[in-house]
Structure formats: structure tokens, C-alpha cells
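Once you've had a glance at the structure underneath, I'll fire off some questions.
Missing here: one protein chain of the complex. Every other protein chain is in place.
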Amino acid sequence: MDWSKNLIEEYELNSGIDIANETRKVSYTVAVREALDYALAEDESIFVMGQGVDDPSGMFGITLDLDKKYGSHRVFDTPLSENALTGIAIGASLTGMRPVYMHNRPDFLLMAMDQIVNHASKWSYMFGGHISVPIVIHATVGRGWGGAAQHTQTLQGLFMHVPGLHLVMPSTPFDAKGLILSAIADNNPTIIIEHRWLYRQSGHVPEGPYAIPFGRGVVRRIGKDVTIVAISYMVVEAMQAAEELSAEGINVEIIDPRTLKPLDEEIILQSVQKTGRLIIADTGWKTGGVGAEIAAMVAEKGFEYLKAPVKRVASLDIPTPACYVLEDRFYAGKANIVSCCKEILSVNTY
Amino acid sequence: MDWSKNLIEEYELNSGIDIANETRKVSYTVAVREALDYALAEDESIFVMGQGVDDPSGMFGITLDLDKKYGSHRVFDTPLSENALTGIAIGASLTGMRPVYMHNRPDFLLMAMDQIVNHASKWSYMFGGHISVPIVIHATVGRGWGGAAQHTQTLQGLFMHVPGLHLVMPSTPFDAKGLILSAIADNNPTIIIEHRWLYRQSGHVPEGPYAIPFGRGVVRRIGKDVTIVAISYMVVEAMQAAEELSAEGINVEIIDPRTLKPLDEEIILQSVQKTGRLIIADTGWKTGGVGAEIAAMVAEKGFEYLKAPVKRVASLDIPTPACYVLEDRFYAGKANIVSCCKEILSVNTY
Amino acid sequence: MTDSVEFESSMMSVPDKTLLGLYWTMLRIRKVQLKIAEHYHEDEMHTPVHLCIGQEAIAAGVCANLRTEDYVFSNHRGHGHYLAKGGDLNALIAELHNKEKGCSRGRGGSMHLIDTSVGLLGSSSIVGGGVPIATGAALGAVLRKSDQVSVAFLGDAATEEGIVFESISFAVLKQLPVIFVCENNFYAVYTPLNKRQSHDDIYRHFEGLSIPCFRVDGNNVLETYSIAQEAIERARSGDGPSFLECRTYRMTDHHGGESGVEVGYRTQAEVDHWSAKCPVECYERFLIEKRVLSFEDVKVVGDQIDSEIESAFEYARSSPLPDGDGVLRYVMAE
Partner (left out) sequence: MTDSVEFESSMMSVPDKTLLGLYWTMLRIRKVQLKIAEHYHEDEMHTPVHLCIGQEAIAAGVCANLRTEDYVFSNHRGHGHYLAKGGDLNALIAELHNKEKGCSRGRGGSMHLIDTSVGLLGSSSIVGGGVPIATGAALGAVLRKSDQVSVAFLGDAATEEGIVFESISFAVLKQLPVIFVCENNFYAVYTPLNKRQSHDDIYRHFEGLSIPCFRVDGNNVLETYSIAQEAIERARSGDGPSFLECRTYRMTDHHGGESGVEVGYRTQAEVDHWSAKCPVECYERFLIEKRVLSFEDVKVVGDQIDSEIESAFEYARSSPLPDGDGVLRYVMAE
């Protein structure tokens, strides 16, 4: 899409680690909504669908009143038929449309794995590139208040494994807006997984449009002792851990890959080259998850940099319990990151 | 199940790396069929369902004529409703039955992810252990003859990530029989993924019943230079690679974990402790797959043993191409293992 | 739909004991819901509650026909199903309070209720997700040559999930003893039925599969009871599954204890229209008119239930939370 190519080029020119002289602060939800709003205004081929996108809650606010602005043919509610509706989005995209299909939990994507994995991710390759599938699937992770096993899954660990998809997990309002615009403009199927707890954040967000290129991570904090690759909401926990650790003289570097597919391997490897130590902090289950891939990648490509065992901070490998006492054990956070850092630093270099 | 507990205890007493003085040789398909046959005979609560299990081809022969022997109420064909039928298997299991649901490709399991991941894997935990889901889901991986993107997926990389499931990948006729019997007897949802190309193998298989405990890998070949953890059909490729390498004086150790969930971490770590070098050879996609988990596990728990970067031998991260020229590139095998071994051995120890 | 509930025609064959039993079950469900609503804002129940106020007649009418060993599978809105099937009240309230003595040992919360001792084998909060499982329990019954039947409770939105179509189709193919009870309350969260389905006669969707399908006034406990009775008898005697569309309305919001009118997705007029058809009040009036119930009875029964509920809340509040160290328990069965 032309408008996005321009946006990305512009971004390349202007961006540093963060937009330093940007002063406008808005919430994450506003940032997401702005991205959708801009895209809908810019391009007639874009439409937004999903259970409740046009209801009074506006999907946590991120789609609020967009139906009123763009009409119910471009922002519309859907039946609970997640698999077919994913296919319907695919079909519309093959005819030149750019659907954004929104879900209020990733858990429901499990009903659409057939269309996501067997179809969307393969359609371009299977037909020798004669056609492509420019769809965005957006889902918001739930956490807490006893949401329990079927309403709190993150699932990026599954999508990480599937070729032919982009996988995007913005951790800041700035990134959310820019990455959603990139996702909508991209000609491939893109999964965006956001975290409900990030919706509380606010941050600098330019009023106008901008697009953040995929595969480009950012250093959220510069440090020299340990590299923490933090995914999505874990960036927040990692930043807090870093504060605590810095009081004890430990300086962690925090890398936010922002997109997991494609993954900015370079930024991770460079950091590990400097620190010699790697922790991956992810919102999902540990085994076979995003942390596994990043650990394996570094064990392959950055082995000589490593001075200590890699560590993964992640959720326990169990279904999410409802009770808060158990939730507290289930979810990893600041405390786990802090203790992991200390442990990893206690290993003697050899 | 009592009969299986007995079987496992017996097996513990009698088993070595292989059943040395066993002389009966049968094909992999016969071994699988024997397991199902024994289970159906032993226990009235067991039944077998799946598209074509009672047809003249008998699901590649593994279910051949079992319907005639046990009746069409215990071995029956199913409509093409993979998600509902998985739920139906779950429901039957909650009432005391032990269903075995068979698929001629793992690709079709993508239609059942909701019932596998949202339901089967969580039902026990979600209800505080008041009930459990003793189902077996069995699928056979296809490969070659232009099967292409939608008929050749292996998908263990996805299931590896899901807590609450067992994941079993037998590579020999002996293991197939013993692990299927364990799976059927186990009180939890178990996914068995077999590889069609293994169905060509024959090997020693005791005539009577025996059960192989989950979480117990085997050393398929003893060596000292490199550890190769080989999954499913990759055991065959790895054994061939080992032959070739031994001619050049390189001695590889081959570990077959047999079950991926639970994973026998100990046997892998012990081997890496000895060899200092690790290659994981898997039949699935590389990124975020089984190789990632095993590499990460060793980078965490066996870091001090490692003398060289970990390596993953796996399929390319693309949908499977139809054309054989491209299939040849897509699939990893003996040649990749050989060259990986040489590469890994060229790294200087430091 | 008329504005009042007409009981007369379904009453004839029902013995007084059953008439009263239905009343007791509905009133008890109602009072439990109201008590939860009353306390929910105190934030002692950390769980998303989906109340079934207004829909009590369906759980009561259907389950009154079931034996203890019959199966029921519920969904996110499951308190009524749980109680009507005979689930333990203390364990329900304890579960809502996230306690170890909860019916799911605090692991499940409001959306995941179970009581295996009375055949309630679980509740899925994935819309439609419990329906094939209920169907499979019926298959299990057939294979074990028992005459148990299985009931799947589902919402109107669940019928949009292909898995429900698949389940019904298989149930018909194998003539399984399962009854699909769809509680059509015309909403999925804030989305009205007409935005999701082409017409609101949900029972018609599956007629083409050759399953007996019925439209039921879900606010009329006697009609529900008698149509369910026939369906359950058919199932038990080997004549296969049935589909019941029970039309009803939830008086509270999708989640929590408010009415939801203030949110703006439904009008006060609509809520008032259905208030007039309250399944509990209308039926109470009817029983009193028919002299099956006296004002005195109403008070006695109400007080009994109130004190039972009171003690369930006390039980729940005073019972211990799970031990954090047990977090890994129950993932895998032995």
C-alpha cells in the first residue's frame, strides 16, 4: 500500500529509540483506535469486523463509535463463527479488500486455526505467489479476576511456529498505533496480540499517521549486565525489575522485539554480545513458547557471547487457574525477573 | 488402568535399550494394529473412531478389519466434523469410555484445536481434578508425492506448547506398540503423531502386550562426539547419518525422546554432558518448534556442558511445496545432519 | 409472544409435588442469583459472574425430568443448571469465592462448575464448546448400554458455531440420547440476535437434519417441563435426540448484576416487557391462584431458602483459599 510505504519511509527518517520531542500523551486504547480510524479514513478497502466492535463498549474502547463514523458496512459485528469469519476475511482480501478481524480474546482464535494455519498462512505460497492475503487478525489477551483457563490464553507461542504469518505484539501506545498501521498496509496475514493490561498505559503518540516497520526491535533500556528480551506486557514488568535492580547496581538492557515474526535477531544478538547474559520474559507458557525460540536462536547464533545459562521467565505450564492465589503463582512478573537476573549474574564466567 | 500398570511394571523389569533377545519382526503398521487389537480385546471401554478406520484400506492398514472383529459400535467411521468429534470423544471419556480418535493427517487436527486445546487439555485442571479426559488422538504425517501444504504438516511444534496434553512420537514398531498401549491406558489426553514413512520399517515386536512409560527416552546409538536428539522419522535419517559419519571417525550419540510431553530431559542432558555438542533433528518447521524447546532447555540446564553452538535440523519455515525439486529442499535429512555434525565439530572448544 | 405466561394447558398431567418442586428450584436459583448480585460489588468473588435471572424456568423445567445419573453440560451462564441438576450450593458459593472447597477447588470460578456426583460433568466458557462434549456423553451412555440421557445447555449465539451443527448432525446419525436445550435470550453480550442470524426461529436451523425441533416458551416452566419430558423420554427409549429452542430473556446484564439498560444496547421498555413475564413471579401467582401454594407457603419456602443461602455464603467466606503450593496439582490425572 502506497500510503504506508510513505509512512514507513518517513518513520525511518525520524525515529530514534523513542520519539524524544513528542509531547502528546494518549492511552494505548486511544492509540489503537487512532490507527483504525486513520486507516478507515485513508483507504476504502479497509473494513473492521468482530464480535462487538460496534457495541456500546467498543471493544474496550479501541473501536468505539467507528461504526458511526464509517458506516455499518465498514465496521460491523459478527456472528460467533470464528473459523468461517476468518475464511470470509481471507476471501474478501483476495478480492482487494483489507479486513481487520478483531477478537476480545486470543482463546477464540483456537476455533479459527484451520483458516489461519491451513489457509491464510499458505495461500500465497501454495499458489506460487499469484495472490496474497492482506488480513489483520487482532486479539486482546485477558488477565485476572478469575478469567480462568479459557479466557486468558496468550497463544503467541503457537503462531510463532507457523510460517507465512506475521506476528506483532506492541507494548507501548506508540508502537500499537504504528504497528497496526503497518499490519493493515502489509500484504500478508498478520496476527496482532495485545495485552489488556497494556491498555492502562499512556505514552507519547504522534497525532498523525506513521508506520513502524516489521522486524525492527527497540532497546527499551540500555544496560550492560544482562539482556532481557521482553514481550508485550512483560516489557512493563521488566522495566520495573530494572529499576529495582539498578538500585543494587545491576544494569539490565531491555530489548522489545515488537514483532515476533519477523524477529529482529540482530538487536538481540548485539545486546547479548555486550552483556553475555540472556533472559527472555514472555506472557505465555514456557514450554515450546516464544522464549524457547529466542533462547534457541541465541544458542545457535550467539553461543560464543553467552557467559551463563539462558533463562526463561514465563507462565507456568498449566491451564490458568481462576483463584487469585493461584493466579499469582501462575503469572511471572517483576519478582521473577529480578531473581532470575540475580541468579544469572551469580554464575561465574568461564 | 490396571492392565497397563501391570504392563508397565513388567516392561520396567525386562527392558534394556532394546529387546535384545526378541526375534519376532513385524512392520510398524502391524505393531500399531496389534496395540489397538489388544486394547480392544482387553477393555470394553475402548473404542476406535475416525474417517475410514473401517474401510477397505484400514487407515494404511493400522485398523484393518478391527471393525469386523469388534463390531461397528466399537470401531466406526466418522463424518468430517473433526472439532465436534473431538469433543464427542472427550464427552464419552468423561463417562468412563476410552476413545481413540484416528486421523490420516495431522493437518486435520487444526480444525479441532478448540476441543483439543480449549477443552481436552484443560478439563481436568479447570475442574480441580474431579474428572479427567482419557482420550487418544492419533494422526499420521504424510510426506512426498506432492502432498503439498495442507496434507503434510507435522504440527508437534504446536502441541508441544500446550499444557495438559501428552505428546508421543514413536519411531520404531516396538515403541509404537508399547506407547500406544500406554496412551490408551493413560488417564489424560494424549496426542500420538506417527510418520507415514516409518510405516515402511519393520522391527522386533513382542507378540504379547507391553507398555512403555511416558517420559523415558532411549539411546539409539552410543557415541561421544555429538548428541543428536532425533524425533520420529528423523531417527532413521540420523542413524544413516551416523553410519556415514562413523566412516569418517565421527561418533554420534542418538537420543530418541519417544515422548515429547513429558520430555526425558535427563537423558538428553546426560548425553550432552558427555559429548558437549547438541543437534536436534525434527520433522517439523524449525522456528518455534520442538527443536527450539530442546535447545532452550539445554541452554538453561546444560549450558556448562556445551562446547559449541546448538544446531537445529528441521524443515524450512515455509508451507510444504508440491514439486519434488522443492520438497527436496524443504525436508531436512541425512545430508543436513551430516553437515551439521561436521560444522559443529569444527568449532574450537573454548 | 403474548405479554403473560399461560400455564393452564401444560398443567394437567403434572402432580402437585412436581409443581411445587419446580417452584422451589426456580425460586432457589433466583434467590441465589440475587444474593450474588447483592454482594458482587464487594469484590470478594473474583470471578466473572453471568447471572441467569429471568431464565430460571429452563434449567428447572428440563432438569426436573432428569435422574441423578443423567448428564448435564453447562456454559458460562451455568448457576441455574448447576442448582437444578442438584449441585451442592455450598460448593457453588465457595467456588465463586475462589475457595479450595469450591466445586472446582477454586481452579474454575463461576464459568466452570462441576458436580460429578449429580451428573454435571462440566461447563465450558467457550461458546458452543460444551455441546459436542454433551453429545459424547450420550455416545458413552449408548456404548455402555445404560439408559442415561445427556443434556447440553447452550445460548442462542452458540448455534452460530459450526461445532453445534456438527454435534447435532452426529447425534441424529447415531440416534444418541442427547437433548440440545438452547436458551434463546436474544443477545450475545450486547449484540442482538438480528445482527447475527437471519431470523430468530432458532429451532428451524436444524430441522433439515431430521432432528425433532421445538419452540418452547422458556419463561413457562410447565411448558418447558412437559416438552422436555417428551424429549427426554424419547431419548431414553432409544428414539434419538431433540432440539429445544426456549425463548427467554436475561433480566440482568451479560455480566454482573446490573440491568444493562444504562449501557444503551437495550431499552427499558424491552426489559419491562419481559419483566411482566417473569418466570418465577408468574408461576408463583399461578400456583397461588390454583391453590397449590398458599401465601404462607411462599413465605416459609422463601425463608428456608434464604437461610440456606445465608449459610452457604458463610461457609464460603470462612473456608480457606487454595494453597499456592498446590498450583500445579490437577493438570494431569494419575
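Per-chain numbering from 1; labels A, B and C assigned in written order.
As a convention for this text, contacts are C-beta pairs under 8 Å (C-beta built on N, C-alpha and C of every residue); 3 or more make two chains touch, one makes a residue touch a chain.
For clarity, every value in this text was computed on a predicted model and none was experimentally measured.
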Displayed partners of the chain not shown (whole complex): A, B, C
Contact residue for the chain not shown (choose from C:R28, C:H50 or C:H205): C:H205
Touching the absent chain when the full complex is considered, from A:D37, A:D114, A:E194 or A:D317: A:D114
Contact residue for the chain not shown (choose from A:T29, A:Q51, A:S81 or A:N104): A:S81
Touching the absent chain when the full complex is considered, from B:T29, B:S45, B:T63 or B:S81: B:S81
Residue of A:F60, A:W123 or A:F303 touching the missing chain in the full complex: A:W123
From A:T172, A:N188 or A:S271, residue that would touch the chain that is not displayed: A:N188
Contacts of chain C with the absent chain, listed as residue ranges: 160-166, 169, 172-173, 196-199, 204-210
Where the missing chain touches chain B, by residue: 51-52, 55-57, 77-84, 107-108, 111, 145-151, 316-319, 321-326, 328-330
Residues of chain A (touch criterion as defined above) contacting the omitted chain: 45, 47, 73-74, 78-79, 81, 83-97, 99, 114-115, 118-119, 123-132, 134, 163-164, 187-188
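Here is the rule we use: only the chains that are shown with their structure count from here on.
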Per Cα centroids, the chain farthest from chain B: C
Geometric centre distance via CA averages, chain C-chain B, whole Å: 41
Averaged-CA centre spacing for the pair chain C and chain A, given as whole angstrom: 38
In chain B, residues with contacts to at least two other chains: 83, 114, 118, 125-126, 163-164
Residue numbers of chain C (touch at least two other chains): 104, 106-108, 112, 124, 126, 129, 162-163, 331
